[in-house]
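Okay, handing you the structure first.
Shown here: the complex without one of its protein chains, the others still in place.
Lettered A and B in written order, each chain numbered from 1.
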Amino acid sequence: MGRKVLTDKIHIPGIETIEVYKNNGGYETLKKALKQMTPSEITEEVKKSGLRGRGGAGFPTGMKWSFLENTSVGPRYLVCNADESEPGTFKDRFLIEKIPHLLIEGLIISSFALGAESTFVYVRGEFKTQIGILSKAIREAYASGFLGKNILGTGFSLDIYVHSGAGAYICGEETALLESLEGKRGNPRLKPPFPAVKGLYDRPTVVNNVETLAAVVPIIALGGEEYAKIGVGKSTGTKLISACGNINNPGVYEIELGLSVDTFLNSNEYCGGLKNGKNLKAIVPGGSSVPILPGNLILKTANGDDRLMSYESLSDGGFVSGSMLGSGGFIVYDEDACIVRNTWNFSRFYHHESCGQCSPCREGTGWMEKVLHRIEYGHGTSKDVDLLVSIAKRIEGNTICPLGDAAAWPVASAIRHFRHEFEFHIENPEIVKNIKHHSPEKYKVAVS
Amino acid sequence: MSSNIIDHKLFKIEGRAAQFSAETLEKVKSIIARYPQGRQKSALLPVLHIAQEELGGYLSVDVMNYVASILSIQPIEVYEVATFYTQYYLDKVGKYVIEVCRTGPCAICGGEDITDYLSAKLNIKDGETTPDGVFTLRTVECLGACGYAPVMQINTEFYEFLTKEKIDTIIDDLRLKANTDKPKESKWVEKF
Partner (left out) sequence: MLQVTIDNHTIEVPEGTTILQAARMIGGSIVPPAMCYFSKLKGTGGKCRTCLVRVAKSSEKDARPMPKLVASCSTPVQHGMVVENTTSQEVLDTRKSIVEFLLINHPLDCPVCDQAGECDLQNLSYEHGLENTRYEEGRREFPQVDIGENIKLHMNRCILCYRCVYAVNQLTNGRVHGVLYRGDASEISTFIQNSIDNEFSGNVIDVCPVGALTDRTFRFRSRVWFTKPMDAHRDCKTCSGKAVVWMTGNDISRVTARKDQFNEVEEFICNECRFDHKNTTDWVIEGPRKIDKTSVISANHYEKIKQAAIINPVKKIIEKQAEK
């Protein structure tokens, strides 16, 4: 049993209400932070904890916060990124729904540390239910004196507002999110300037993921050093992994970073192995944009070491034989899944979600989707696979924001590890034309 | 696959009066007040959600112009935003908008079969509305509920672990409900 610091109380009935949350030690950490600590002491603990951004990029949170120091007087903002929309990821939704006060407590402590007096939570528009749950919890926190003017008599005042998105993956990118929060199209901004200097309303701003801000509560409760003892190496603490695909127990699991992929996949405590006794074909370990890895490379690194659920181990081997922890969206594919179809599917997603601002992403994502569609439906030609590799390479690194990379990596990695499936489609148009969707028949025909 | 030829429409001002109820307008004003002075445009996304739900189910030009006037911004600023985000509908939709996830994790768990089944059952294609105006079927990208795949949302209520049998029950229930004029269980205006 690994240690749990975020979800240890979620099984308590009624924990989503402030009463039950308080009766179980809730908001005690807030009192400690506001009454016994200074903002810089809190930042120091977050630095010591080694906490890295849980939204996908893995940037050290304490360092991000410290960029905000020494800036001019005037308002500064904390914005919570709850625009969870990376395919395979549904952990923030889970956290907000099950234990909204943990997030609110984390938000108040973090706002205090950053000197923010207005904090916005940007929740994707599809999570209407969760928006309602969070708004209700915020109203409860106001009623209990944890929000509003002069919180707990400390002189610190804070308002937290829930803001809704309306269906755009790109708004998960922090500067697109800020644009959207300002009531505009979700076009990512050019950087520099970074949000720490010029963010929301041109003011210094920190944007953090839901899980990151929730983790501030156990970090302050335990102390940064104690928190850093959880996990492995530079991957400190726990991580929420949302597991989905062809497994027995899909759902959200809090793991200690450093758990082996094998255990996570096969133990009944977690994914419980593959459904219907099927064999493993591939795993996308960190949300749709990270490279897909075939079964052998996800369980062991190219050097034969056990692959662990950590930032370092999952990226061991770089783009040749590794992937990334990303947002923790763990998607499992069994032997029946068609990698070509899945790659086309992801490609369609990025095409659909590109904001269209910069040319490589606007034009390249659509082009890749069209070529992949052609291959999947039996109209591909022998040069198409190399064409895809070339387009992906031309998008990667050349765009305003990381969506270009996110669109390129799944295509490049699928071809790197499953080129034979693409070639099978191109060489057997009659077979692929006649078989719908993901289907075991496609490759059974190939074998016989 | 998306079509190469983009269906170009010039939307028309219908001249239908758009006006929030006094109660909703109060709420809208309180939302606007959350943002700093001069930054009232920030309220655009939440206000559009409310407007769509309360003023006809979709964002007609009149509704968008009304929202622009409330926020003291140019109508084009509303059009730019309304066309960017997929949750805003620019055309009439059915009473129940069924949005089925079509992205990878749902697809490998049978999401595509669910779409096909719904399409056959309702006898409409992706993007169409049933002739009686009750159902609109749309496929959408990831709904962020991959562990409960396949999923769909109907007017932002989620339905998870879908099977053909579940679909039958859900659709039959809604058909019955469509005839009663019960207000929606979950309104945007109550969520903020």
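What we mean here is this: contacts are C-beta pairs under 8 Å (C-beta built on N, C-alpha and C of every residue); 3 or more make two chains touch, one makes a residue touch a chain.
Everything quoted here is computed from the prediction, not taken from an experiment.
When the full complex is taken into account, the listed residue touching the unshown chain is A:Q357, out of A:T43, A:S135 or A:Q357. Within the whole complex, the absent chain has one touching residue among B:E53, B:E77, B:E99 or B:E112, and that is B:E77.
Interface note for the absent chain: among A:K136, A:K234, A:R394 or A:R416, the touching residue is A:R394. Seen across the whole complex, the unshown chain contacts chain A at 168, 185, 190, 192, 351-360, 362-367, 370, 387, 390, 394, 397-400. In the full complex, chain B touches the omitted chain through residues 2, 4-6, 8, 10-13, 61, 74-77, 79-80, 83-84.
In this section, only the chains that are shown with their structure count from here on.
Chain B has its Cα centroid 25 Å from the Cα centroid of chain A. Against chain B, the residues of chain A that register as touching in their complex are 75, 84-90, 93, 118, 124-129, 131-132, 135, 159, 161-169, 180-186, 201, 242-246, 250-252, 288, 329, 331, 333, 337, 341-342, 345-346, 348-349, 351-353, 355, 366, 369-370, 373, 436-438. Residues of chain B that touch chain A in their complex: 1-2, 34, 36, 39, 41-46, 48-49, 71, 73, 77, 80-81, 84-88, 102-105, 107-109, 112-113, 140-149, 153, 156-158, 186, 188, 190-192.
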